[in-house]
Every structure is written in structure tokens, then in C-alpha cells.
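The structure appears right after this line, and notes come after that.
One protein chain omitted, others in place.
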Amino acid sequence: MRIGGVLPPLATPFEGGEVSHERLRQNLAAYNRQPLEGYVVLGSNGEFPFLSFDEKVACCRTVVAGAAGRPVLAGTGCESTRETIELTLAVARVGVCGALVLHPSYYKGSMDERALGRFYRDVADASPLPVYLYNVPQYSGINLRPSLVADLARHPGIAGIKDSSGNITELAEIIHLTRDIEDFSVLAGSGGFLLAALALGAAGGIMAVANVAPRHCCDIVDAFKEGRWEDARLLQGELIPLNRSVTARWGVPGLKAAMDLAGYYGGPPRAPLQPLDPSHREELRSILGRFCLVPGEDTR
Amino acid sequence: MRIGGVLPPLATPFEGGEVSHERLRQNLAAYNRQPLEGYVVLGSNGEFPFLSFDEKVACCRTVVAGAAGRPVLAGTGCESTRETIELTLAVARVGVCGALVLHPSYYKGSMDERALGRFYRDVADASPLPVYLYNVPQYSGINLRPSLVADLARHPGIAGIKDSSGNITELAEIIHLTRDIEDFSVLAGSGGFLLAALALGAAGGIMAVANVAPRHCCDIVDAFKEGRWEDARLLQGELIPLNRSVTARWGVPGLKAAMDLAGYYGGPPRAPLQPLDPSHREELRSILGRFCLVPGEDTR
Amino acid sequence: MRIGGVLPPLATPFEGGEVSHERLRQNLAAYNRQPLEGYVVLGSNGEFPFLSFDEKVACCRTVVAGAAGRPVLAGTGCESTRETIELTLAVARVGVCGALVLHPSYYKGSMDERALGRFYRDVADASPLPVYLYNVPQYSGINLRPSLVADLARHPGIAGIKDSSGNITELAEIIHLTRDIEDFSVLAGSGGFLLAALALGAAGGIMAVANVAPRHCCDIVDAFKEGRWEDARLLQGELIPLNRSVTARWGVPGLKAAMDLAGYYGGPPRAPLQPLDPSHREELRSILGRFCLVPGEDTR
Partner (left out) sequence: MRIGGVLPPLATPFEGGEVSHERLRQNLAAYNRQPLEGYVVLGSNGEFPFLSFDEKVACCRTVVAGAAGRPVLAGTGCESTRETIELTLAVARVGVCGALVLHPSYYKGSMDERALGRFYRDVADASPLPVYLYNVPQYSGINLRPSLVADLARHPGIAGIKDSSGNITELAEIIHLTRDIEDFSVLAGSGGFLLAALALGAAGGIMAVANVAPRHCCDIVDAFKEGRWEDARLLQGELIPLNRSVTARWGVPGLKAAMDLAGYYGGPPRAPLQPLDPSHREELRSILGRFCLVPGEDTR
């Protein structure tokens, strides 16, 4: 299996403080009308650090059931190797087809290349699922260097990487160093540099903004594939302010507010995250105004 | 209760990958022969991110039983408010007398002062234990500003702060702004600036190096209290290289190796952390050589 | 005039501690045999902070004379507005055709958007030359945000930007926001992301590595223009290790050593910079081994 195209890292809907599987199914039903490649559950945008082990597995079950046969990846990285493996085994049992594994990062100073490599190999050795590396120095404070990624890519259980660093030189280097490895997928981790990543040879992207404007994201991929560069650049340029709003600027609260405004169910984040405050919500509404808000038809 | 003096944030001993309560009791028995004020369990040095909920509660039970009546604080900060409260309630039931609460930090960008303040107030409202703030930007990527700390210090359920930032100006400002609040304890979070913190009015310190050289740390406090400044400066200066070895330089693996060398049980950390490699262990031995290695009599 | 293609930011040759104009002319003679668009003098790679005012003007004179009619830009940013203007006027008098202006950065905390905007407008108002903005947060600790760049781009005296930040999302946004401004050139500031920048609509690049492998850099532009994407990606991928060696990894000493190895005159940097040490020079030789070393024919 080689993953490509656009995969939204699904937000986890809460109602009354609890996971709402009903809302999750409704969102999926809307997303299924879009040409998305598949789904990611339990990513950073899914508020995975706030979910218990059992909640995590339950979310996976719901998404697999609602994905209309599309591939589902699940975030299974925990701080300890043992808990990461345990969770990976559990989500495999409910039908997830890949594990997107964020490395531990609490003890940044001790997570040198040796420790990171050991962690990923231990998990991949034990995992029944293909493992995808996840590089997000903005959250983790640690960067997976291209040489380490290229090393790990040779492990038969490691199938790709989601790179959210935004370091396009290193993304190019990862693609270059893994160009001869069959079935290794490099995926952009943000809608801000989707087109740049595709231009350099990335297979697709996993990006928060695809929860809000899935069609627009898919249109970028289509324009790229068809060589319509002017269209692709314009679509990419238009997406950047919205992308920033739901990531660096307002994070998960921004993402959920944007989903509400776009006709999906966003709802409140779990505490300590707080709902986006009203003035920012208005600003977000004006940014979203440039996009069509009918779910499933978010752009021209 | 006002906490002062020296409290080691206890390392969690593992054998065969599991928590060794026997080793923990042995270490405590040795520490009880030192003039330590009390103990902290489930701190960063206790590898709390690698422990399950049940393991955390079990560690607290063991430490409370083995503390010879000295006060025990437990680290109960989790990424979600709900899990933090749940854990605080659980450790309270086994006899812990204070909760040292690290705020959530995964979503750094969303943890502004409003969210941080709300988090701490929600936890303090729900906690049967006095809550101690914990500022450690090196790990968390977030700094608790003095003005926020002074605000929170007015909450009747908030009893102090462990500040590991090393920003001595802000530590002085925290002490200044809370000088009229009865029973608010400011504690240095590292052995590197214990004397500076005491000079500015801090009540004591919670520091990793007190697992290795508890007597030496207590001697600094004694020299300070008795106005023996030259002694205090010399003791502080001597401690710095060891302190750095077990914190910034080699982290938990360094701390555990140093404990082994000093006659306590350190043992291996849990994966993904790796034991200190042999060459660093030798370097550590030479740094430790300047200290007396008999547990309970680590310095002149 | 719209600048595009590849421009090397020329190294400044020293012999016996003094600028060697003879070596500079020799290097230019070799570069003139390559399809380079023009030259940049007094850039970061030209050790401009080590040159006196008079040395700076003299270098410009030599480069203009030796450029075979190609356009020459000069770095004229100084810490004060007045000195920046004075230098810009001086280099204009010797035939330079554009000023690449790095903003002041010593007082980072005070250089907010208002101060940055004011600085660039004051310089552009006074300058007889078109002004190019220069964004290099790695050196300056300050990032020029796309919204500020787009604002400044509307000034008739501001003609483009060299963006060395490597933030490809912001580069895309700058291009998007300035797409309707005639004659505003966006130039990549590093060989690491030349292809990505071109794909998003950049006009070309100013990059250190073009001092060492000018033909290779021009080949990337050609392959891109002709739609030979596989070639372009391969060329880009191959360039990255060399590019890193002469920038982030070993800086100016690495650049000069690589120039020596590639058949140009690099020579020693000025103190406090030290020549690359022998072991790194050998490592550099092996990286360069993959490129053809005849000056003017550096690649297939």
C-alpha cells in the first residue's frame, strides 16, 4: 500500500465533555462525498493527548466503520515505547491500516538520534501495521533529520513519514534519499506547503485544513497532477491564511470553530483548551468567507 | 503547612521493566537518614510520563509508607484537566500531602495566560490537596510569568511553586509579589541556583541532584541559614558540575547512573530512554569522585 | 528591470589580510563563462561586516567592472538608517544597479513591524537604486512577515526580496500577495529550496552555493523552465549536501574551502573567522567529488 493524496487528520468531536461518536460519523459521511484518499484519527488535531486509551480505541473503531472503505491511519505515539506498542496493537485489532507514530519528546535532551532510531525500530518490530514516522518539531521540540529518516525508511515495517516541519530543504532531501525505496510515502504535514511538497515529489498530505476545506485541498492536488500550475499556485496561495488560522495561529480551537462555520461539527475542545473567543471567531468567519461553505463543496 | 528545605524528586526504580517498590523503599530508607524536608514522587526525574495511572498511584503509596512521616508531594499534571483532577484525587486517597502540578503543554500555542490560569484554578478548585505550580520551560516550552503566578497565589488552594526555569530575575519577582501571602512557598527547581534562590528569599528547593548528594544540598541550606557565606558559595560552586550532569547534560539516564555510583539504586530508565553509555559513565564517576560516596554521608 | 535566474553572492577574496581585487577579477572571469544572471556583492557570504566603508565601495567598483555587463546588486544594510543610506549612495555612484538591504537587527526587541517598515521606506525614499528586501532570520533573529513584505512591495523604490528564511509557506504567501505588482522579484536565498521556490513562482535565487557550482544551479533553473521535473528534482536533491556544507554547516569558511577545491579562489576568511580545519576540508572534498570541478563546467 502506498498512501497519497489528501487525508484529513480528523478532529475529535466532544459533546458534554465526552467523545461524540455520532458527530464523528456525521462528519465522516460528509467527508466521504469528497475525493479524499483516507483519514487519520488520533493526530494532534484530534486532541489525542486528552483521550484515554479506551477512548482512543473507540474512536478508531468508529472511523474505520464510517470510512467507506478508505484507509485509516491512527496516531499511536505515546511517551513510553511499551505504551506505544500496546496502543498500536489495540488499534490494529479494530481495523486501522497504519500507525502514525509521533516519537516521545518529554525528555528532549535524551532523545538523540540513537534513542529516536531505537524507539522507531522497536515499535516497527512489534507492530502488525505499517509505521509512519511523524516529524513535528513545532510541537515536539525535536527534528527528525533526513539522514535518520532515510535510515529508518529501510526498515520493512516503516512505510512513510508525515513531515510537518515546514523545512522544505529537508523534505526535498528526504524524498531524494528515499527515492529508490519502494512504497515509502512522504506526506506534507500542513496545507501551507502542499504544492511545494508535491512539486518536489511528495505523495500527498495530511493537513488540518482538510477538515475545513477538503475539496480545496484536493483541487490543489488535481491541478498539480494535470500540470495546471497557475491554478495550483492560486489555490495554494488562497489556502494559506485559512491554513494558518487553523494551525499556528489558533490551533485546535481555531480548527473546530472553522469546522462549525464550514458546516461540519467542530464543537468545543476538551479542557484545558478553550473555545475560540468571539472576536477571533468573527475574524475567522471573514477568512472563511472566501471559501464556499457547503460541506462537500467548499470551493469553486 | 509551609514547605521548605530540600526535597529530592525521587527517581522511579525499574527492574526488568517494572517498577521496583523494593528498590524504592531501600532508597527511601537511606534518604531518611539525611536531614531532608520531604519527598516528591512522580516528578520529571521520576519518569512520570512513562508510568500508567495505576503505577503512579502505587508509587505514591510506597513513598508515603516509606517516608518516615515526612511530607510527600506528588506530580499529578496530565495533558487534560479531567485526568489531572482524577489523578490528584487518587493520590490524595493514598496519603500524599500536596500536588505538584505541571500544566499541559502539548498545545503550546493555545496555552496562553487565560488557559493556564483557568487550568490551575479548575484543578485547585477540585483538589483536596494544596496545589503547587510547576514552571519548567525547558521541558514544557511555556513560561509561567510572575504576574500570573502572583495572581494564582491568591487562590486558597494554591500553596507554592517549584520554579525550574533558572530565570533568577523572575524568581525574585515572584518572591517579591507574593511576599505578603501567608503560606506560599517558592522553591528552587534545580541545584544550580539553590543558593541564589535562598538569598532572594526562597524557602528551599526540589532538585534532581538531591537524589545523589542529599547531604551536600542540605549543607548549602545550613550554611546559608547560619550566614556562613563563604562556605555556602563554595558548596554551591562544587555542586554545579554534578548538578549539570544529572539534569541538562545527561538527564534521567545521568541521574540514575549517578545514583548507582553514589550507592543508591538507580538502575535503567524505561524505554525510549537508554542507560548512560559507558564513556559518559566514566566521566560521571570522575565528577562524583569529588563527593563522598557513602549514602547518607555524601559530603564532608 | 526584473531580476531572475541565478546570482551568486560573491565571496570576498583576501590575501595577506587585505581584499584581493585581482582574485576577485579572476573569479568573475570564470563566472562570466556561466549562464548566471548577475552578481551580488557585499552579501553575508561576502563577509560584509568585516569590510570598511571604503573597502565596500572598492569591491563594488571591481565587480561592476568585471561583470561583463551583467547586473550587480550590492548589500548596503548597516545598523543605522543614516549609514545605510550613505553606503547606498556611494555604491550607486560606482555603477551598482540595485541595493540588497538587510535591515538592522542588533536591537531585535525594538525592531517591530513599525520600525522595520519605517527603516525600509526611509532607505527607499533616499536611494537612487531599486531596493531589495533581505530576510534572513537565521542571522538576524528577525522575520519579515509576508504582510509587511506585501506592504513594502507597493513602494515604487522597492523592487524585490531575497528570502533566505526557508519558510516555504511564507515564500508562497509573499508571491501570492505580490502577484499583481509589476516588477517585484522574489528570489530564493538558498540553494536548498531553489526548485521549491521556482515551482511556487519565484524568479530565481541568490545563493552561496552558486559560488562553487554555478552551472549546477543554472541547470536546475533550466530543467524547471523546460518542465523536466525528474531532472530538476534529481539536480536539486544532489545539491543539498553541498549547499548545507557551505551555509548552515560550515558557513563562510566552508564556502571558501569549497571554492578552492572547485578551482576558484576562496582563500582564508578574515578574523575572527578561521579557515576550515583539515578534517572538515577532507569531508568537503568528498562531498564535492560528486560534482565536476572544472570551473565553469561544474556539472554534467
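We call the chains A, B and C, going by the order they appear; numbering starts again at 1 in every chain.
We take it that a residue touches a chain if its C-beta (ideal position, glycine included) is under 8 Å from a C-beta of that chain, and two chains touch if they have at least 3 such contacts.
Nothing here was measured: the structure is a model prediction, and the numbers come from that model.
The absent chain, not drawn in this view, touches the displayed chains B, C throughout the complex. Touching the missing chain, out of B:200, B:221, B:273 or B:288, is residue B:200.
Of the candidate positions C:39, C:119 or C:264, contact with the hidden chain is made by C:119.
Contact with the omitted chain, checked across C:33, C:82, C:225 or C:285, is made by C:82. The chain not shown here touches subunit C at positions 17, 44, 49-50, 52, 79-83, 103-104, 106-111, 114-116, 118-119, 122, 139, 141, 248-253, 270-274.
Annotation for subunit B: contacts to the undisplayed chain at residues 166-169, 172-173, 175-177, 179, 190, 192-193, 195-196, 199-201, 227, 229, 233-234, 236-238, 240-241, 243-244.
The definition used in the following text is that only the chains that are shown with their structure count from here on.
The touch graph of these protein chains is an open line.
Think of subunit A turning onto subunit B: fitted on CA atoms, that turn is 180 degrees, to the nearest 5. Subunit A and subunit B have centres, each the mean of its CA atoms, that are 36 Å apart. Spacing of subunit B relative to subunit C, judged by their CA centroids, is 49 angstrom.
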